[in-house]
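Inspection log for the structure reproduced underneath, given as structure tokens.
The complex is shown incomplete by one protein chain, all other protein chains being positioned as in the whole.
Should a chain be cited, it is by its letter among A, B and C, assigned in written order, with residues numbered from 1 in that chain.
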Amino acid sequence: MGVTDKFPDGFVDKIAEKVTDKFAGRVDLGELRERVPVDKVRDRIHYPSLNDFQRPNVVTTTADFVFSWARSRSIFPFTYGLACCAIEMLSSGFARFDIARYGYEVFRPTPRQCDLMIVAGTVNEKMGPVLRRLYDQMSEPKWVIAMGACATSGGPFYDGYNVVNGVDKIVPVDVYIPGCPPRPEALFQGLLELRKKIEDMKFVPTPAGEATID
Amino acid sequence: MALPRIGSADMTIDQVAARLKGEIAELDDVRIQVPDTVVCRVDPATLKDVAHRVRDIEGCGYEMLNFIAAVDRGDKLEAVYHLYSFVSNSYLELHVGLPRGKAEVDTVSDVWPAADWHEREAWDMMGIKFLGHPDLRRILLRDDFVGHPLRKDYADLVENHPYA
Amino acid sequence: MTSDYLISWLYVAMFVAAGGAMVVGILLMSRLVYPRHPSDEKYSTYECGIEPVGDSWHPFAIRYYIFALLFLVFDVEAVFLFPWAVTFRTLGVAGFVEVVIFIVVLAAGLVYAWGKGALKWA
Partner (left out) sequence: MPSVFDTPAPDAALQLALDRVKRSEEEGRGSDMEGLAFNQVVVNMGPQHPSTHGVLRLVVTLDGELIKDVIPVIGYLHRCKEKLAERRTYYQYIPIVDRTEYLASMNCEWGYVLTVEKLAGIEPTRRVEFIRVIMAELMRIASHQVAVGTFTADLSPLGTAMVFYTFRDRELILDLLEEASGARMMFNYFRFGGVRYDLPDGWVEKCHALMGKMPKLIDEYEALVKNNAVFLSRCLGKGVITQEDVAEYGITGPNARASGVAYDLRRTRPYSVYPELDFRVCLAEHGDVYDRYQVRIDEMRESVKIVLQCLDMLPDGPVQVGSLRAPYVITPPPGECYVGQENPRGEYGTYIVSDGSRYPYRLKYRDPCFCNLQIFPKLLRGTKIADAVAISGSMDMVLGGIDR
């Protein structure tokens, strides 16, 4: 079933003619916005996946073991430094405290290539929508660490008129790290807490009420 | 052109104050805040003219604007222009009293380009409108923030906060 | 006699098949495993956290084309140097001289482009 015959008739050559206009002169392609809604196409195609199993079996449990081991040992954090905690996060990346010992030293500036968003600093209401959009643009599986008192609950600026009291009002948070700013060792303890959390992720959780062996 | 060497006109702070009082009549209640600041009040209407003349007095011209502090004095708002002079190495504070309801004053961003952002911040925080300012927008708060938070009568409403 | 000729082609076929199978296998396996939550926000363009405004479908400056062209020439040159580097020892001096001529010709091209100011932006 070719792609073109799904469209109303004449739609494709309308696009072709528009495109030629575009390069010939300056025709605004504004109305081409409602081209094929991409998410409809994506959802209709269903790929087989490990989550389709109802009960955990030998395939999913080995996959759990391999993937949770791989995911927890090498997370790419997202350089999302806001305030003073960012300087502590920065100095935890260098020689003295060396985040590389845990495998987390690859700090990625774009949300596309990272798994862990460390919110290091105060989030105010002008930064809220930006933070939410960056969180949405990260690819699954993704986690959030609220580093420092400001990200956890507004910190010393809790009664500011412009301060969001805690990042969990905007994004779901996995690990909270107290401190203002938390020492790099505290950040590493937060990362190890997150590692425990990732290690018991399962593709197919055992149904409730069933006994588990381990 | 190079700036004058700092403190080259070695005048004491009293000579500077006397010079200012003599040169510019509109400055009233000129007093000295030891050790290095001349404080005076200026009428909002004559501010632009005073600003031009204060900067261009040869001998102790105030070329640099440090900051503009917007203070809510209860009955009236006040803009404090804090200036620095390289030649006489002294500070000058111009206090401009503004009525609370219609707090408007001429901009000085053409006299000192540094005033551009300070005025935008005074507008954003205290609601003092600067007439003739090239681009008077909010500088620190969200564009859809309601009210001026540093005023004493600012009511912090819940609707004003998307993530309350 | 022809059999070992065919067998050597068999090795090539097996090599290509293994490569292809590995690529397809990895792609399929990843589809088997990764969690999929497609959403519009996720597929919005990333511009430092701000919603981009305006259409990105418009003609770019012509100078980018010149830089792309120059890059392409020297990229292809690098591709030609790889096999030479592998058999460098067996080719002896003649091989070396040929490559030097090859590089000098391309370097002349670069010098010409440099002289014409193609590398300077404005």
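Convention: a contact is a pair of C-beta atoms (placed from the backbone, for glycine too) under 8 Å apart; a residue touches a chain by one contact, two chains touch by 3 or more.
Keep in mind the model is a prediction, meaning the values are calculated, not measured.
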Quiz item: Taking the complete complex into account, which shown chains does the hidden chain touch?
Solution: A, B, C
Quiz item: If the hidden chain were put back, which of A:V106, A:V130 or A:M201 would touch it?
Solution: A:V130
Self-check item: Residue touching the undisplayed chain, where the options are A:P56, A:G81 or A:G166
Solution: A:G81
Self-check item: In subunit C, positions touching the absent partner
Solution: 40-41, 43-44, 47-54, 58-64, 121-122
Practice problem: Would you write out the residues of subunit B that touch the absent chain, in ascending order? | Solution: 1-3, 5-7, 33, 36-37, 63-67, 69-72, 80, 82, 86, 89, 91, 93, 112-114, 116-117, 125, 135, 137-143, 149-150
Quiz item: Residues of subunit A in contact with the chain that isn't shown?
Solution: 26, 30, 33-34, 37, 79-84, 86-88, 90-91, 94-96, 109, 121-122, 124, 126-127, 130, 134, 156-157, 159-163, 180-181, 183
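Rule of thumb we're sticking to: only the chains that are shown with their structure count from here on.
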Exercise. Please categorise the chain-chain contact pattern as a line, ring, star, complete graph or other.
Key: line
Practice problem: State, to the nearest whole Å, the distance from the C-alpha centre of subunit A to the C-alpha centre of subunit C. | Solution: 30
Self-check item: Centre distance in Å when subunit A and subunit B are each reduced to the mean of their C-alpha atoms
Solution: 46
Quiz item: At what distance in angstrom does the C-alpha mean of subunit C lie from that of subunit B?
Solution: 60
Exercise. Provide the residue numbers of subunit C that touch subunit A in the complex, in ascending order.
Key: 31-44, 46, 49-51, 55, 57, 59
Practice problem: Would you mind writing out the residues of subunit B in touch with subunit A in their complex? | Solution: 141-142, 145, 149, 154, 156, 160-163
Exercise. Flag every residue of subunit A that touches subunit C in the complex, lowest number first.
Key: 22-23, 28-30, 38-39, 42-43, 47-51, 63, 67, 110-112, 130-131, 133-134, 136-137, 139-141, 203
